[in-house]
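For this view, one protein chain was removed and the others were kept in their places.
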Amino acid sequence: MASDDQPTILVFACNWCSYAGADLAGVSRLEMPPHCQVVRVMCSARVRPEFVIAALSRGLDGVVVLGCHPGDCHYSEGNYYTRRRALLLKGLLEYVGIESERFQLRWISASEGAKFARTITEITDAIKALGPNGWRQPPPEG
Amino acid sequence: MARRRIGVFVCHCGNNIGGVVRVPEVVEYARRLPNVVYAEGSLYACSQEGLSSMKEKIAAYGLNRVVVASCTPRTHETLFRNTCEEAGLNRYLFEFVNIREHCSWIHMHAPDEATEKAKSLIKMGVAKSCYLEPQEELESEVCPEALVIGGGVAGMTAALNLARQGLKVRLVERGKQLGGLLSEVNKLFPANREAKEILDPLVEGVKNHPLVTIYLGSEVESVEGFIGNFKVRIAKVEEEIKVGTVIVATGARELKPIGQYGYPTMANVLTQLELEERLKEGVDEWQSVVMINCVGARVADRSYCGRFCCLVSMKNAILIKEGNPQAKIYILHRDVMASGVEAERYYRRAMELGVRFIRYDPENPPQVLGDGRVEEVKVYHALIGREVILPAQMVVLTTPLVPQADNERLSKMLKVPLGSEGFFLEAHLKLRPIEFATDGVYLCGSARHPSDITESVSQAYAASAKAAIPMREGVVRAEAITAFSQESLCNGCGNCLWVCPFGAIELRDSERRGQVAGVNAALCKGCGCCVAACPNGAMQQRGFSDQQLMTMIEALAEGV
Partner (left out) sequence: MKNSAVLVIGGGIAGIQASIDLANLGFQVHLVERTPSIGGRMAQLDKTFPTNDCSICILAPKMIECANHERVNLLTYSEVIEVEGQAGDFRVKLLKKPRYVDMNKCTGCGECVERCPRRVPNEFNLFLDRRKAIYLPFPQAVPRKMTIDAQNCLYFLKGRCRLCEEACQAGAIEFEQKEETVELSVGAIILATGFDPYDVSALREYGYGEIENVITGLEFERLISASGPTSGELERPSDEKPPQVIAFIQCVGSRDVNYNPYCSTVCCMHATKEAILAGEHYPDLKSFVFYTDLRAVGKGFQEYVTRAKEEYGVTYIRARPGRITAKNGHPTVWYEETLFKEGEERKVRKMEVDLVILCQALVPHRSHREVAGKVGVELDEVGFIRIPDRLSRPMDTSVEGIFACGFCQSPQDIPDSVIQASGAAARVAELLTPERAGRDG
């Protein structure tokens, strides 16, 4: 399915803000490139770094985590943890030789349909520019 | 893992999905996925026909997992879960895949890509569904008492209605008296009734009702807990109060347009509420009054319309005119907002009495002129195409209601959102206008959006109905997406406890392992922070476990 200009990008969106923002982009019929696939989580803080590493090491071209704006997390603090983990994760990715731009964290509120569309388009373009993910490892046995 | 028998139901949603995504092709694809024993497309999965078919197929094919690919779970998740339950399947053995808002609607000009993406999304959903386990929702009792924050017309109406339904109410008002904004108002349109006529029966009603406890000069300091079980601290009250529901009726305040049109330094330039205060003492014999509407409303930094302020200006204009038929009264406006039957009739009456309506252009606003004291107003009359000079002994500025200064504090305390203009933001603008996304908290009156009395009272009754429902039911069921810890994997590090925003995790002694983490499901809100923090994978979240999410990642990566 993937080829040079058809990246596959995984997007984690939190239920209360960014998933709703993505819905709004849909309701508003905002066109965007079709390479991003959204997985719903209740809070961006649910996303553990291992998911990002597993996704990238299995050949996905990018992983995006979307959460509520700082201060607006439905669970008060979740997105602060997400932010901290993201910083560490970026460093780790560089260290193991994966372009850290393949992992992105953005804040999208429930009313920001247009921002969702722009964000998806922007990130897709950036990841296309990096080319396909050269790091591919087979999944562990069993 | 026991044998999975997955059924996939792909919805056309009329043209919404079917017009872009090639649904029959997607159904074929789904049919061939591992563990899928049945797949079908339907025109509207959420219709009675779609739902009956689903129930039928669950029985006929012995399905033990159901995947629906249609719109956003935020609309129909409950509906499909109920349908599964009716067919004898645990409601948590159901997975929703969004191929409308997240696919067909955003790739309307790329049907091939949209079709491939739909397949991929469904593949992920099917993979996850393999690892779904049946869940029971936690039931908790609902305390049949409500907290109403705000003792204005909305708060009192809601409180009294609840009390008359036999439910206890705690009514908290930060002022020294009940009444809110209405106590500042003189008379009410359209019949010139005294505000006291509406206010007094409400105040008497709540004071005398045995089920209402009033706290004056008090504020709510903290609210913890969740629907059915809120723990509230009120200023100056010693004991913690337990309530089942909370109604926000904190109202709004009039914008004081400091620095505009000579306010407040020029004499005889006032706001409408300040005029009301003067009118209470009697209608003076003003010879000329100019009212300027939309001051501070429908402008760059405050885009909304104040909704009923046009009617307030008309009301006061009529009162002055009736008191002195010779007076020249002008209302300068940008549109006359008089929707409906009564308001339009009222507008006609104002015109018939001789109140002059002049439309102005916000790019060329009126100028209030005078030396220390207002004398005249210059305005470009858009309908006749030239500037006019109006005599003005008094200028009244019609401003919108704006959010209370402490809305932010309240919003954080109750964990409910504010909209972009600073008023509280309801769960859904169309169909859930007086509920919050947070269960058990409701909203009415100008705290939501500027509302006149009729609207505030209607909303208060509506909030009361919504609040009464869980209190009548007596129980609420929490969505089974809570976290849980597997003792055998836990090493008691306490990371989870440290990150939990709700204090739902405790370390307790275990016979075999020293200290292990335990989750209080009643307090757990299902965010998953703890799961991501757990180094051993001991902590998991129902419906969003590591295994479930990893299998989705693997399914997606397979195609790469």
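Going by the order they are written in, the chains are A and B; count residues from 1 in each one.
Convention: contacts are C-beta pairs under 8 Å (C-beta built on N, C-alpha and C of every residue); 3 or more make two chains touch, one makes a residue touch a chain.
Every value quoted in this text rests on a predicted model; they were computed, and no experiment measured them.
Although one chain is omitted from the display, it touches the following shown chains in the full assembly: A, B. Across B:Met54, B:Val368, B:Ala468 or B:Cys490, the single residue that touches the chain missing here is B:Ala468. Among B:Gln177, B:Asn208, B:Thr454 or B:Asn520, only B:Thr454 touches the chain left out of the display. The chain omitted from view is touched by exactly one of B:Val26, B:Met54, B:Cys71 or B:Ala538, namely B:Cys71. Residue-wise, the contact with the chain that is not shown comes from B:Gly166, picked out of B:Gly166, B:Gly217, B:Gly372 or B:Gly503. Check B:Gly7, B:Gly41 or B:Pro144 against the missing chain and you find that the one touching it is B:Pro144. The omitted chain makes contact with chain A at the following residues, 27-29.
Contact between chain B and the unshown chain involves residues 13-16, 19, 43-44, 46-49, 51-52, 71, 75-76, 78-79, 82, 143-145, 161, 164-168, 188, 193, 198, 201-202, 210-211, 242, 298, 303-305, 307-308, 335-345, 348, 359, 361, 380, 382-387, 419, 423, 428-431, 433-434, 448-449, 453-455, 457-462, 464-466, 468-469, 472-473.
Basically, only the chains that are shown with their structure count from here on.
In terms of their C-alpha centroids, the spacing between chain A and chain B amounts to 28 Å. Across the complex, chain A meets chain B through its residues 1-2, 8, 10, 16, 19-20, 22-23, 25-27, 29-32, 34, 37-43, 45-51, 54-55, 58-61, 72, 74-78, 81, 85, 111, 117, 136, 139.
Every residue of chain B that touches chain A in the complex is listed here, in rising order: 72-74, 98, 100-103, 105-110, 113-114, 116-117, 120-121, 124, 415, 417, 420, 437, 481, 499, 501-502, 525-529, 531-533, 541, 544, 546, 549-550, 552-554, 556-557, 559-560.
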